[in-house]
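Excluded from the complex is one protein chain; the other protein chains are retained at their positions.
Right, chain A next:
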């Protein structure tokens, strides 16, 4: 093993810091070029449709199943706590607000990072290591336009829609447990929900959150794939980084967004 002097270690810390800043600069330029650079493809709509399918539609199963179970668990937990105060009819309100404001956007974004984000990073990384990206460049096609842009837009569109679907099936799962199983009166379950949920504060804020998460998660995934070292270790690192960075970014941003939206200051 090579031994490192103290000054060498200090230098390495500095170098790591510089690398982080440089990567952030590259990531910003990358996003800007992909979304706003001149297009040479006359808007290939079919590429977007294909990506919407592989990023959005193929993530549906995990989102729907998770949504149902999370809604069911929320109703169970909510019922056991609320019934001790004799207010179990408020379980509908609790399930809906928890899902719309917090769990819907956050859990869907985390699932999306694990399912679609990791796949995006690995796919683009693999294209890089097999020289498919270089090959596109040599054919005179900008990979930022042909490969990256459709995936970015597909992510931006898919995640908010998946979040809405997650919320709907979550509420349905909650109703199934609370109303059909635990015997909460159906009328008060839905009426309480309807009275307490407002479109502008709850539904819209949740959707805005999911839009922010969509940009961040897709950007991280696509950039990690594009910027990875073109080796098998490089691809595996890019995939891991995508899930870790995207998850942390979602949780951190969720706090900031919640503070801004519901913080009352």
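To be clear about the criterion, a contact is a pair of C-beta atoms (placed from the backbone, for glycine too) under 8 Å apart; a residue touches a chain by one contact, two chains touch by 3 or more; residues count from 1.
Throughout what follows, contacts and distances are computed from a predicted model.
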Looking at UniProt, which of "Cell shape-determining protein MreC", "L-lactate dehydrogenase FeS subunit LldE", "Amino acid/amide ABC transporter membrane protein 1, HAAT family" or "ATP-binding cassette domain-containing protein" names the chain that isn't shown? "ATP-binding cassette domain-containing protein"
Kindly state which of the options A:80, A:134, A:198 or A:232 is in contact with the chain not pictured. A:134
What chain A residues would touch the chain not displayed? 37-38, 40-41, 130-132, 134-135, 137-142
